[in-house]
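Here it is: the structure, laid out below.
The complex is shown incomplete by one protein chain, all other protein chains being positioned as in the whole.
This part shows chain A:
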Amino acid sequence: MEMCEELEEAESTLKQLSKQEEETCARLEELLLSHGDIDQRIQKIHKLMPSFQLVNSDTEELNKIVTYTASLAENISRKVKQLDLAKSMVAQSLQRVDDIMDLKACTDGVKTALQNEDYEQAAAHVHRFLGLDQRGLRSCVDIQEGSSLEEAFAQLTEAQQTLIEIVRQRFNEALSCADQASIERFFKIFPLLNQHNEGLTKYSNYLCRQVTENAVQSLRKAQGLTKNDKRYHIVLADVFSMLFEDIARVVEIHQPLVERYYAHGHIHQLIEILHKECCVQQRRIFQELLSMRALARRCKKAQDIVIKGSVERSSLRGNSSSGNLVQDSLSETKEIDAILEEMSLIHKHAELYLRFIKRRVNLDFEQSNLPPETKAAKIAEFESRISTCDLCKDMQELTSYYICLEEFFMVESVKKAVDYESYEEGSRTSSLLEDVFFLLKKCLRRAFSTSSIDGACAMLNHTCSMIEGEFHKASNEKIQRGFPTGAMMDHAFNIIQGKIQSHAEQERDRGVYIVTLNNLETACEYINTLVGALNAECPKRFPGGTPQDRAKLETCLTNLQQSGNKLRSLASNGIGQLSNSAIRPLVKVCCDSFHTSNHQLTEMEFAQFEADDGLRPYMQQFMMNLDQLINTFKEVLNPKNHEQLVALAASDITQLLEKAALKAVYNRLGGMQFDRELRFLIGYLTKIASWSIRDKFSKLTQIALLLNVESVSEVEDICSANVQSHLTWRLTPVEVRQVLSLRVEFKSDEIRKLKV
């Protein structure tokens, strides 16, 4: 068994081996076949071998070239840098060479120029030298050359000193003999030598001498003037003006010169020196003004009179002073008027002058090369110096005198206007109104023309006091005297037609009363107009005002405008009185008649009244009287006053008629009659009033409506209709019942049951 198994094994192994052998043979054959191919390849490789060696050496070569190029580039860039440096050094050297050559030229030139007395040329050399970079030069020359450089420096510095000495001396000489050409010649040289200050100061002082001379002369001339001379009254304003204009002219002429040779930022020196002289000279003129116009004395007197006047005025009036005194004070006010004109001119001129120099200095600083902060600081410094100068102080003192005298002038003139009040034919107002407002306008215009904001404000305040004081008082006195009635209807206000003397005192007073009302009302209008005109003037008069100044002025103007309120309320009181004394009696008469009348009319009676506009006789009479009275007042009162009077009359009528109506008893026809009359009255008043009068009568109309109903039940319809039409029902339920109870036909329990 075993054997068998072995055999089988051996057989399979053999099979395997022979199979392997076959495979191996096939492979060997394959290998043998490819041998030739391999041989070929090997041969090819052998052929390529030298080329590989070539590539390798080429690569090495390339590497070398790149490295070389890089180092070359680096080298070049370094060279370029060196070149640049060299170039700038060359430029600097050239500059130094230039400078040195200039220096040489300057050193030589300054000598020759000085010898030839060509100071402009010499100064130009020195100026060039001063502009050189001396330290730079010293640093670039060697020691040997250095000594010659220092020598040149020394020479030039010495030349500069010499030149300054010469120019100073020659300039002084020129100044002292007023050799205009030389003055200008040397004036221009100072800035070249860096001596701006000295040049400007000396030149300005020289210019001042002319200003001084002119001022002294013109003042002397003014002092020699006699009272008859045409310009005597404003001669000092002329002298002030000449001084200011003189300075302005000097600035005008010399500013271009200073700007050109001294540059911007220097003009303030010239102006400040001129201004200092201006202060000295104007003080002399101001002193002359004080004494020539006796300002202190006049002011003292004026103050005493104004203060005393406000205390004793009322007791003094009537027992008037002697004619001499009146004449005296008249000529005094005239004189003061003239002085005020002169003072306002002076202040205006001064203000103009101050604005001029401030503007010039500001502009000059603005155009300079100074840094902005320095500019602002310098401008502020200049302005603060100016604001505390003698000219400003003296002008403040002048303003003080001005206000004092202007107030006096105003108060005195108004007093006169009050004392000499006259009533002109055909005029609804009196001379007082026109005179007072003519004066106020004159004084305020003058105050505004001074260009002093504080002066203008002060006069606005005084005007306010005057309107609320003297003018109000004068008007109030007349209103308080009342409106006399009696015999009035026959000769209504003949005074307006100019028959003052021929009529009774009473009538005169009536006319005065009416005119006063008109005066007051028109005064309010004038105040508004005046304030409007002054407001419009502000920008022109006070161009340099700060916002604070404007606020101040506006407040004072507003106060003046409000002074009209006090006049208006006085006028209203007066019209109330007028209505009370002239119209109310008529209404009363009418209501009394109404009260005593029978209101239970028969058909016949009712029909009979129809013929006369539906009015009963007393009603007819009333309407006629009322119409006549209202027309008379319309002729003499201002439209606004008249309107107010009609309104008051209407109120009176409703008030009194309502009372009367509620006291009577009516039948239906009586109610209808009342309704008819009321409609007529309302129709009339509506025609003469420019506004709706119906509102005032709504309660009365509703009473008439109720008195007019056919039955009590109709009332409920009326009430609901009214609710729908949104009419305001003025009567309370109690009143409705009260009115209905006046109807004789209606039963009281019916009225009680009524729902309202």
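Keep in mind that, in the parts below, a residue touches a chain if its C-beta (ideal position, glycine included) is under 8 Å from a C-beta of that chain, and two chains touch if they have at least 3 such contacts; residues count from 1.
Just so we're on the same page, contacts and distances are computed from a predicted model.
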Listed names "Dolichol-phosphate mannosyltransferase subunit 1", "small monomeric GTPase", "Dynactin subunit 6" or "Ras-related protein Rab-30", matching UniProt entry of the absent chain: "Ras-related protein Rab-30"
Option touching the unshown chain, where A:132, A:458, A:586 or A:653 are the choices: A:458
Contact with the hidden chain (one of A:75, A:562, A:690 or A:748): A:562
Contacting the left-out chain in the complete assembly, out of A:34, A:548 or A:728: A:548
Hidden-chain contact residue, picked from the options A:438, A:618 or A:729: A:438
Residue ranges of chain A at the interface with the undisplayed chain: 307, 384, 387-388, 393, 396-397, 399-401, 403-404, 407, 433-434, 437-438, 441, 453-455, 457-459, 461-462, 464-465, 522, 525-526, 528-533, 535, 548, 551-552, 555, 557-559, 561-562, 565, 639
